[in-house]
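Omission of a single protein chain aside, the complex is shown with its protein chains in their original locations.
This part shows chain A:
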Amino acid sequence: MAGQTDHSLSIFSAAEVEFIAEDEMIEIVPNIRMDALNLLCGDFGPFLPQIPCTVPLWLAVALKKRGKCSIRTPDWMSVEKLTQVLEAERESPREFQPLPFHYVEISRLLLDHAHDDIPEVYMVRSLIEDIRNVRFHKVESGLETISGRTHAVKLKNLSAMEVNVVRPFMARVLQAFYKHDSPEMVQQADTSASKRPQVVDRGPRVSLSCVTC
């Protein structure tokens, strides 16, 4: 079947998703004096020592590597907040907690380059790993409930990297189910009527926002 060997379902590579994530803004505290930077993406004001300012993540990491600033951890990356999120994730088996869209990439960049700026860095690292694992297992268990009648799958609050990982698999699975179901729908019109209510009230509707890319 042509749809199964369709290579236009290619994914972004992980590095590309990281590149897109580097546009997120983050707060830094420079320790040097520098003039304003007038870039295409915006102007980043004159840097004065010890005065915090907001810059894109790629700029923050570049400055940090040269030892010209220290990065201030975003609010959501504190141990308390992450513990709360982890508890909430474990308690609700169907919903995902709201987290920044690029939390995986941001946390990885910060943990790699700015680990001395983050309080309790090992705790933060292991908490983020746990959160990621729990969310991914939720995605998998949600995917188990896809049947032939699924037109769209909605995953609310899923982050960019997680979407990227499941995108090719999910798109192919939906295509495969669609292919298998269409001619038979005419014949099993009587048996499928009883299945319909089950589809409607199923928990998280997983949205096809990934396939449209």
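Operating definition for what follows: contacts are C-beta pairs under 8 Å (C-beta built on N, C-alpha and C of every residue); 3 or more make two chains touch, one makes a residue touch a chain; residues count from 1.
The definition used in the following text is that contacts and distances are computed from a predicted model.
Q: Which one, "Ribosomal RNA-processing protein 42", "Sorting nexin 4", "Transcription factor IBH1-like 1" or "DNA replication complex GINS protein PSF3", is the UniProt name for the chain you do not see?
A: When "Ribosomal RNA-processing protein 42", "Sorting nexin 4", "Transcription factor IBH1-like 1" or "DNA replication complex GINS protein PSF3" are compared with UniProt, the left-out chain turns out to be "DNA replication complex GINS protein PSF3".
Q: Could you list which residues of chain A touch the chain missing from the display?
A: 1-2, 4-5, 9, 11, 13-15, 18, 108, 112, 122, 125-126, 129-130, 133, 136-137, 140, 143-144, 147-148, 161, 164-169, 172-173, 176-177, 179-181, 183-184, 187-188
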